[in-house]
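Every protein chain of the complex appears in place save one, which is left out.
Moving on to chain A:
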Amino acid sequence: MIRFILTKLGLLIPTFLGVTLVAFSFIRMLPGDPVELLAGERGVSPERHAELMATLGFDKPLWEQYFSFLVGILHGDLGTSFSSKQPVLEEFFVRFPATIELATCAIIFAALIGLPAGIVAAVKRGSAFDHTLMGISLTGYSMPIFWWGLLLIILFSSPDMLNLTPVSGRISALFWVDTQTGFMLIDSLLSDEKGAFKSAAAHLVLPTIVLGTIPMAIIARQTRSAMLEILGEDYVRTAKAKGLSPFRIVGIHALRNALITVITVIGLQVGVLLAGAILTETIFSWPGIGKWMIDSISRRDYFAVQGGIVLIASIVMLVNLLVDFMYGLINPRILHRRS
């Protein structure tokens, strides 16, 4: 197991270096620079431009800038965002809970619907339910998030239609909730404000659906195919030969084996979720890291963007590593390999 961990960690280093390089060069490839964007319409004289760029350290050769970026990472310093004058790391972690809250709700929503739907589709293979579900999930899988978000807003939130859910932010402006955990659902419960929790939950509904749609489609499809394969295994036939109920055969014997695959699939959705969060947060003005990244990119906030990308990528890599270990834990054949 230790060897397994070390190999995985060893593989992370080159991946991580690649990420830093991409993060560093991506933002510098965009036209315009921070000073220009700060100056806006008024413009700025070439001398003043050069002077300001020099104070930010952008006059140095690129390799030197990249090198100091790497050195900074080693020291846990991602630089200072020049739009907010705050350390990038701090900026990130202030917003991170909002994104985690949204992503967690989305993945729970996706698993809660995708998992049972995939199981039923596999058991009733070839049925109308199966075909419908596979059709829906193919649609969900290729759903353009932006369009889907706007459609839901029009349907559920516009005053002319259902007018059910709020469309922006995490909680109604009527409430003032102290930040304790950073998770609005929990903070609103801890606060004394009446109705704060309800408002926070209502604000979560649409973003959760929008962000959860693609993972839900993926989970449903993967659960179905994993179950289909497992339902044909000899040990499922044995379970039937024992006279067990269909619930035990499918829900215990087959599902336990399918979960090995499905947990991996769910874990791998973290990347999809964080990518989707960028769009979803923008649509719903959700104050998380996704929205922050978009804002930082439009301000050409070099440090914020490169730091943010590196942090997000690190989180995805860490979670994938965790999934690998989970896989080992849930699968006895790997767990007991040493014995």
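Observations, loosely collected:
In this text, a contact is a pair of C-beta atoms (placed from the backbone, for glycine too) under 8 Å apart; a residue touches a chain by one contact, two chains touch by 3 or more; residues count from 1.
Following the convention adopted for this analysis, contacts and distances are computed from a predicted model.
One chain of this complex is left out of the view, and of "ABC transporter ATP-binding protein", "Electron transfer flavoprotein subunit beta", "TatD related DNase" or "Formate dehydrogenase iron-sulfur subunit", the protein name its UniProt record gives is "ABC transporter ATP-binding protein". Interface note for the absent chain: among A:170, A:203, A:253 or A:299, the touching residue is A:253.
The omitted chain makes contact with just one of the residues A:15, A:245, A:285 or A:298: A:245. Residues touching the missing chain, restricted to chain A, are 232-235, 237-245, 248, 253, 256-257, 260, 331-333, 336, 339 (touch as defined at the top).
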